[in-house]
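Apart from one protein chain that is not included, each protein chain of the complex appears where it belongs.
Moving on to subunit A:
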Amino acid sequence: MSEIGVILPVHREGLLAEASFACALDAARAAAGHGIGVTITVVADRADAATRALLPGWAARGATLLESEAGDLGLARNAAIAATPARFIALLDGDDLWAEGWLTAALAAARADPRRIVWHPEASLYFGAGDPRWLLHPDMEHPEFDPAQLWLRNSWNALCFAPREIFLDIPYRPTDLSGGFGYEDWNWNMNTLRQGVLHKVVPGTLHLLRQKAVSLVRSTAAAGALVIQPGTG
């Protein structure tokens, strides 16, 4: 079992995905330099041909490849996590980037605090289509943290780091955009909170998230989707 399993879902990112894979590979090598074992699991969920064409090269560079027909980002992550024996899971998406030091800093924080905690970077810098902006991830143990605000907006994006058993205990729920339910990460954050999991930040760490003119988040917002699904709390 490796210490960290990096999960990288890809779908229709095409050549953009290479940057994310290379970033994950650099992070894994840097961690290996500190004696930390890292595996990379790529899950191709209904991936298009341009994205699929990258996969053999990634396999040659050490990635484990999985195929998924779920057509659902959360379910693809669930499948990859289930197939990845690791103590901790680090999520990356096929068009996003980690700044240097994320894996080692997150692991140090997680090792130092054995509670059930999902770790987030201090900030995500959104770039690409639209105006660049910062998302500052709140720490639930900050005195001004207000959990009620999570009903209005998502506080943390999906690119987190956490013990694998949290993901196994609380898997992502499927989304249903045609029925008006989306935001798999927001829904997961709410479910983890409900089950007593803490969300904390690793100070000084950063992710870079690509905003696309057409994206899952934008499609979800345009569909007027909600986050809480029937049959759930």
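Operating definition for what follows: a contact is a pair of C-beta atoms (placed from the backbone, for glycine too) under 8 Å apart; a residue touches a chain by one contact, two chains touch by 3 or more; residues count from 1.
Simple rule for what comes next: contacts and distances are computed from a predicted model.
J.: Out of "Ferredoxin", "Phosphate transport system permease protein PstA", "Glycosyltransferase involved in cell wall biosynthesis" or "ABC transporter ATP-binding protein", which one is the UniProt protein name for the chain not included here?
T.: Options "Ferredoxin", "Phosphate transport system permease protein PstA", "Glycosyltransferase involved in cell wall biosynthesis" or "ABC transporter ATP-binding protein" considered; the missing chain's recorded name is "Glycosyltransferase involved in cell wall biosynthesis".
J.: Pick out which of A:His34, A:Arg61, A:Arg111 or A:Arg133 touches the chain that's been left out of the picture.
T.: A:Arg133
J.: Would you indicate which residue among A:Ala60, A:Ala148 or A:Val214 is in contact with the undisplayed chain?
T.: The single option touching the absent chain is A:Ala148.
J.: For subunit A, which residues lie in contact with the unshown chain of the complex?
T.: 19, 23, 97, 99-101, 122-123, 125, 127-128, 131-136, 138, 144, 146, 148-149, 151-153, 155, 179-181, 203-206, 208, 210, 224-230
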